[in-house]
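Have a look at the structure that comes next, please.
Shown here: the complex without one of its protein chains, the others still in place.
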Amino acid sequence: MQKHILNRLKKVFKVEGDIKAPLRIKIVADKDLVSSILLYLKNQMGFIHLNHMSCVDWIEDNKFELVYIVWHPEQKQTVLVHTFIDRDNPVMENIDTIWDQANTYEREMREMYGIEFPGLVGAKEFILEDWQEMPPMRRDFDTKKYAKETYATRPGRENARDVRKEIMKRSGEELPEFAKKYSRD
Amino acid sequence: MFEMTTLVIPTEQRRSDEESLITENKMTNNPDKNIKTLGIPTEEEIKQAQIDFAPRCTSAGRVNDKETQKMVQYILNFARKHSLFVLAYGTGCGAIEIPATMTSRYDAERFGIRGAATPRQADVLMITGYLSTKTLKRVIRVYEQMQDPKYVIAFGSCTINGGMYFDSYNTIKALDRYLPVDVYIAGCMPRPESVINGFIKLQELIQNGNAGGGKCYRDNLDWYRANQQKVIKNWDFPDKYNW
Partner (left out) sequence: MIEKETTLYLGPQHPGITGNMMIKLKVKGDVVTHAETHVGYLHRAFEKLIEGRNWLQSFTLLCRFCVPEPDPMELTYARAVEQIEGRDVPPRAKYIRTIVAELARIQSFLLWYGGQSGSSGLYTLGQWSVGDRNYILDLFEDLTGARIYHMYMWPGGVRRDLPEGWVDKAYKTMDYLERRLVDYNKLLFDNAIFQKRAQGVGIIPKDKAIEWGVVGAPLRGTGIKHDVRIDEPYEAYADLDFVVPTYEGGDVWARALVRRDEIKQSISIIRQALDKMPGGSYYNRIPNPMKWTVPAGEAWVKTESVRGEIGFYVVSDGGNKPRRVHLKGAAYTHGVSVLEKILPGQNIADVSFILNSLGVCPPEIER
C-alpha cells in the first residue's frame, strides 16, 4: 500500500521520497510543486484531511523547511510533504483554497516566522499584539535578552539562587526536616 | 519541584522585608559572584531603585479616612470580608483549580467566597497565573472598572517572579509593578487549600484595614501608568477615570 502511494506520487510528480515508518510516507518536493501535489493528494488519492502544517528554521542553511501533513481516513496512511524556501525572501503559495483551516496555520506562520502567503485573507495579528521586533519564532530572535530588557524582574531573583531560608525568615516558618537535604547551601 | 506550601505575604510587610534583604547583602558582602552585591549606590542607581520598587501603601485600607468613624469602619470591614465576590476571569492556567475550590469538596462558599460575572459586581480580581501583555491590557481595564473596595489576589509562582516563563518574550514577570497585589499565593499549581488559605489571609487584612490596594493604585497612579506603558506598546486608554 505504502509503496503503491509512493510510486504513484513519484511517477506523477518526479519527487523524491521514502517510507519512514509504518503509516508514514515522506516526500520532498520543490516549492512550486507543493500546491499541485496537495491538490492531487486530496482530489485524486483521497487524502482529504489536513493534519498539520509546520515550519522549521534552518538558519545554518539559510532556509525554512515547510511541512504539510495529510491523512487518508480509510487507508489510515499519512503523507508528509516537505519543501524548502529561501529564508531571506520567504514567500510560499497560499493553500487555504484547498483546505480552509490552512488559513489559521498560515496566519500563524506569517506572524511567527515572517513568511508571506500572497492572497492570504485574515487579520494581520493572530496571536501577538503590537509586536515591533522581528518575528519571534525565528532562531536569531533572543527571547531571554528581550525579556530582560522589556520586563522588570523582582530584585534578588535574577538567578536560580536558593531563597528558601530568607522566605522562612520573613514568614516565621521553620524549614521542615525532609526539605533540608534538598537545600543547595 | 512540587512546592505545595502557601506563601502569603501582606504587601506592606513584603516590601519592607525586601529592602532589609538588600541591606543584608550589602553588609555581609555575599561571596556568591552571581549575585550583584550592592556597594555604595550612585545617584543613577538610587533613581533606578526608586522606580523599580513599588510604592508603599502606608495609610492603606482607609476607604473612609476619618479616624472618628472607627466603629463604623470595623463593622464595614467585617461585612466586606464575609462577602468576597470573585470575578470570573480565568486569565491563566490557574483557573483549573478554581472550579475545584468552588465545588463540593473544598466549598469556598462557606467563607463567603463566590463568583461574580461582571467587574462592576466583583470585589476580588484573581490573577490566575502568568499574564501575557495582551491579557495585561484587558486585566488593567477590568481592574479599573471594578468598584471600591477592590482587592487583587495573585495566584501561582509565575505572577511572583515569572516562574518557568522567566525568559518568555510575552509574559510579565512581577505583577505588583502593574497592579497593586494584596496577597500572593505561591506554587504551581497552588492546591485548593492554598487558595482558601490565601483568601483567609485577605480576610484578615481586610478586617485589620490593611488591604488597601485600590487606594494605593489611585494614589500612585502615575507610577503604575509609567510601568504599564513600558510594556503595553499601543496605549489607547482613557486619560482620567472618574473614581
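Read from first to last, the chains carry the letters A and B; within each, the first residue is number 1.
Here is the rule we go by: contacts are C-beta pairs under 8 Å (C-beta built on N, C-alpha and C of every residue); 3 or more make two chains touch, one makes a residue touch a chain.
Please read all numbers here as calculations on a predicted model, not as lab measurements.
Student: Kindly state which of the options A:93, A:116, A:129 or A:166 is in contact with the chain not pictured.
Tutor: Per the contact definition at the top, the residue touching the missing chain is A:129.
Student: Using the touch definition up top, pick the residue from B:72, B:117 or B:226 that touches the left-out chain.
Tutor: B:117
Student: In the complete complex, which positions of chain B touch the hidden chain?
Tutor: Within chain B, the residues touching the omitted chain are 1-2, 87-93, 95-97, 99-100, 103-105, 115, 117, 119, 130, 132, 134-135, 138, 142, 164-165, 167-171, 188-189, 191.
Student: Name every residue on chain A in touch with the hidden partner chain.
Tutor: These residues touch the chain not displayed: 21, 23-24, 48-52, 54-57, 67, 69, 73, 76, 78, 80, 99-101, 103-104, 125-129, 136-137, 139, 141, 143-144.
Convention: only the chains that are shown with their structure count from here on.
Student: I'd like to verify one number: the distance from the centre of chain A to the centre of chain B, where each centre is the average of its C-alpha atoms, in whole angstrom.
Tutor: Their C-alpha centroids are separated by 35 Å.
Student: With touch defined as at the start, can you tell me which chain A residues reach chain B in the complex?
Tutor: Result: residues 128-130, 132-133, 136, 141, 143-144, 146-147, 150-159, 161, 166-167, 170-171, 173 of chain A touch chain B.
Student: State the interface residues of chain B toward chain A in the complex, per the touch definition above.
Tutor: Residues in contact with chain A: 5, 7-9, 13-14, 17-18, 21-22, 32, 34-36, 52-53, 133-134, 137, 160-162, 166-174, 177, 227, 230-234.
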